[in-house]
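Yeah, one chain of the complex is gone here, protein chain that is, but the others are all in their spots.
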Amino acid sequence: MTGRRKLSGIGAAGGVGLLALLPLAGLPAFYDSFLYIIFYWISLATSWAILSGFAGYFSFGHAAFFGAGMYTTATLSVKFGVPFLVTLPIAAAVAAALAVGIGAVVFRLKQLRGELFALLTLAVSFVVATIILNTGIDGGAGVLTSSVAVPHLMPSPSGTIYLLGLLMCAGTLAITYVIAHSRLGLGLFAIHDDEDVAEVKGIPTFRYKLTAFALSAAIAGAVGGVHAIYVGFLTVSETFGIAVPLYVVLMSVLGGARHWLGPAVGAAIIAASLYAFTSGDQAMIGRGFVAFLLVVAILILPEGIVPSLQRWWARLRTRAATPPAVSEAPGVVAVTGNEKASGKVASLHPQTRAILEIRDVHKSFGGLQALRGVTLDVREGEILGLVGPNGSGKTTLINVITGHFPLTSGSLLLDGTAIGDLPAHGIAGRGIARTYQIPRPFAHLTVLDNVALAAAFGAAELSRAASLVEARRWLDFTGLRAKETMLPADLNLHERKFLELARALSASPRLLLLDEVLSGLNPAEIDRAIGLIREIRAQGTTIVFVEHLMRAVVELSDRIAVLNEGALFALGEPAAVMRDPRVVSIYLGKAYAA
Amino acid sequence: MLLEARHLRIAYGDATAVWDASLEVGEGEIVSVIGPNGAGKTTLINAIAGLLRWNSGTLHLDGSDLARVAAHRVCAQGVALVPEGRRLFTRMSVEENLEIGCYLPAARAARDATLERVYGLFPILRQRRAQMAGLLSGGQQQMVAIGRALMARPRLMLFDEPSLGLAPSIVDDMFDIVRRVREEGVAVLLVEQNVLKAMEIADRAYVMEQGRIVSSGVPSELLQQSHIREAYLGV
Partner (left out) sequence: MPSMTLLGQSLVSGVLLGGLYGLVALGLSLSWGLLRLVNLAHFALAFLGAYLVYHLGTVWHLSPWWAALLIAPLFFAFGVLQHAVFLYFRVTELTSLLATFGISVIIESALQWIWTADFRRFETHYASTSLKLGPIYVPVVELAACVAAAALAWATWAWLRWTYVGKALRAAAEDPEIAVAFGINRRGLAFLLSGVCAAYAGVAGAFIALISTLAPSQIWTWLGVVFAVVIIGRLGNPLGALAAGVLIGAAESLAMATFSPAWAPVVSFSVLIVLLLWQPDWS
């Protein structure tokens, strides 16, 4: 695998080298120009996709960063005589600063829906345009850059610009490739699929979004800087017009916004075909046609060209390979250890310390009080069953512990440290993991990546390679190893529940919270799940599980906590608690208890 | 028989919530379905109300096959739902909520008369008719939900966990109202976690566990069975 990667890397570098020599070949300047435009669009579209394609936050304001970069270079080189090449990193920095400024405010809004971000960014680019238009930067007269000295890297200025464009393009693709295969990229993809779950699995969503936004803007700014010299004369209307936002969106959507190479493919196709429309009126038709393509692409090919091709190719290959195996029922791998799968653990030492202390926790949603002062200790190494009638606050308690909701009042202590104020990803990093009653896997990540992600961002913070090893270990444990390259949608419910479990376990949690993991399963699957839970505890993980299947709860738990109307109602040994008349009465009614 | 369900199987994608449910409700009867949380009771009621499609089995209302009926036409067949958790339109007033109940033409024609009856049943709602429904207490919201269903002038009313989240003193009042609904000639299918209340009020009852109807009969007989206790408490 690494051999193949090295080969493609060398091939790519070679290709870039060859292209770099093109201006020396003495071809007419038209070719420099034509290719430069393609490189330019590839860079812009790919940079847009870093945030908008990977994380799914569609920005309509890419022109703001591009334009900021353009005018930075133009102003610095024309008005202050700063050498052209020096202005480029400054242009990138200015654009990045703008993005950080916007993102720091906007990404903090909890209710920020996708549409709002898109429209805000569009509005921002108009504001930037207005500011530039009305101040000395442009002032309405435009800025002439044709007299700026271009370094003599190539025989002609156009050759140099071409070279810079090529380098920008190669650099952008390289950066995007690295991001796509890094922790940042994995985090962004997860944010795209389910931001809440990503946060709970340990991904610092705010930081990652901001980073992606800044990188995207920086590249656009640098590209703008180069383009400032290419065009020779800048106007606000041309720079901040609707063309850049429209085209980058279309190119990425057409080529595949989630794939690092997608926008490049889309850009090459669109830019080359746009060249067919050169004069004024035709340019307008060209734009209309481009927009029409966008609409068609969104409706029919929402994933984009590159991912569709990949999927088609994969399907061809699997068909040629061995016929599909009959899906086996997942087995439970026996764990070598002192604990066997049957029977309960011997009674815990009375001094077993508390791993999680829940102290007088209140949680209200507006006027609704979901938790009214719950106080409870979870002992290390135990299996604690959390039960109670509908609406008693069980799932809310789990959500509060994992940081999904902030506490209204009270405190949570993990190993003595307060965690109530931590963001969800911080709590995940301390070793608390959970499953969801209705499985919420990251839909576009493979089974393996779903689990590896949790390992990479969990308590152990593993490297990519190590997280894959860890992930495979837990896939073996839950019997999903054979399906590691599949997408979650291709699994059945039982397998998706086990995927949830594997994902939670690979984060190396000390405390595992299970939310109705047995619901919807048939009796055989329930038995298997119960066996698995015992295995997990045998390895030293403390388990709190919410469940309605009472027989399973009584069989599995060391202790049972009964919640009623948001408060702890009873706590103790299973049989004793469930026979307690008060508990019986809240389930069945008073007369029944007698 | 007013309502006949035979071997219903209801799944969300590949997660089966109800494996096999058969039940009947006759004219003017109160029928309860009890069972622990997660047994599939709400899923069953939502399917009867038309909110969900079922995968196999049949459902007939007064002889008509409900499988052919689109979701928004189920109400016109004479079924009205009092959903779990009330699910009022919180940004609309009490009276507007009630009016949504009689949205359909037949019920709308009798709006004034039915409204009077509902206010007669729940005098406090008349006082608060212009208030935003989201501001009422739990018990009052439940009244609005019941009133909304009554406005549809149904032949069958479905109650999904009516006592949920209500203070015990109000729960008794709720069940009194269920009786009065039946006195008006409306059949009732009631799903409840609270075994005792559900049994007190029912003419007949079904017990549901893990997606199946496991027993049925007259409440006094069912209460003798030990596995109800086991299903709820695990011991």
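Each chain gets a letter, A and B, in the order it is written, and its residues are counted from 1.
As a working rule, a residue touches a chain if its C-beta (ideal position, glycine included) is under 8 Å from a C-beta of that chain, and two chains touch if they have at least 3 such contacts.
Every value quoted in this text rests on a predicted model; they were computed, and no experiment measured them.
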{"item": "From A:178, A:298 or A:316, residue that would touch the chain that is not displayed", "value": "A:298"}
{"item": "Touch criterion as defined above, residue of A:234, A:290, A:306 or A:505 at the omitted chain", "value": "A:290"}
{"item": "Touching residue (missing chain; options A:118, A:143 or A:355)", "value": "A:118"}
{"item": "Which residue of B:104, B:121 or B:223 touches the chain not shown here", "value": "B:104"}
{"item": "Option touching the unshown chain, where A:246, A:438 or A:482 are the choices", "value": "A:246"}
{"item": "Interface with the unshown chain - residue positions in chain A", "value": "56, 58, 60, 105, 109-111, 113-116, 118-119, 122-124, 126-127, 130-131, 133-134, 237, 241-242, 246, 249-250, 253, 281, 284-285, 287-292, 294-295, 298-300, 302"}
{"item": "Touching residues on chain B - with respect to the absent chain", "value": "49-51, 71-76, 80-81, 83, 87, 89-92, 96, 99-101, 103-104, 108, 148, 152"}
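Note that only the chains that are shown with their structure count from here on.
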{"item": "Euclidean distance of C-alpha centroids - chain A vs chain B, Å", "value": "42"}
{"item": "Residue ranges of chain B in contact with chain A within the complex", "value": "13-17, 36-39, 161, 164-165, 193-197, 210, 223, 228-235"}
{"item": "Touching residues on chain A, where the partner in the complex is chain B", "value": "389-391, 438, 492-493, 516, 519-520, 548-555, 574-575, 578-579, 583-584, 587-592"}
